[in-house]
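Here is subunit A:
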Amino acid sequence: MMPDLGKYATEVLSAYVVSLALIVVLVLISWRQSQVVRARLREVERRRDPDG
Partner candidate 1 sequence: MSSMWEYANPKRFMQLSGTVLPWVSGLAALCLIVGLYWGFFLTPDDFRQGSTVKIIYLHVPSALMAINAWIMMLVTSLVWLIRRHHVSALAARAAAPVGATFTVIALATGAIWGQPMWGTWWVWDPRLTSFLILFLFYLGYIALWEAVEDPDTAADLTSVLCLVGSVFALMSRYAVLFWNQGLHQGATLSLDKEENISDVFYFPLLVSIAGFVLLFVALVLLRTRTEIRARRLRALIARERMA
Partner candidate 2 sequence: MIGLLRRDLALAIRAGGGFGLGLAFFLIVVTLVPFGVGPDTAILGRIAPGILWLGALLACLLSLDRILALDWEDGSLDLLATAPIPLEGVVVMKAAAHWLTTGLPLVLAAPALGVLMNLPGPGYGWLTLSLALGTPALSVIGAFGAALTVGLKRGGLLLSLLVLPLYVPTLIFGAEVARRGAEGLVIGAALPLLAGISLACIALMPFAAAAAIRVNLR
């Protein structure tokens, strides 16, 4: 399964871990922000216009 990375295993693995971690963090932050803002907007719009 796991390819043999030879003597450079740490380097290669850490490169993948660091990059994927950064990407995941960015995606999560963007996603969370979008949810938060969307929820707050919805709330304000409901407050402004309770039946709509």
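These made the cut because all candidates are chains of the complex that A comes from, given by their letters.
Annotations for the structure displayed:
We adopt the following convention: a residue touches a chain if its C-beta (ideal position, glycine included) is under 8 Å from a C-beta of that chain, and two chains touch if they have at least 3 such contacts; residues count from 1.
As the structure is a prediction and not an experimental result, all values here were calculated from the model.
With subunit A as reference and 1 or 2 as options, the touching candidate in the complex turns out to be 1.
On the side of subunit A, the complex with candidate 1 involves touching residues 3-9, 11-12, 14-16, 18-19, 22-23, 26-27, 30-31, 33-34, 37-38, 40-41, 44-45, 47-48.
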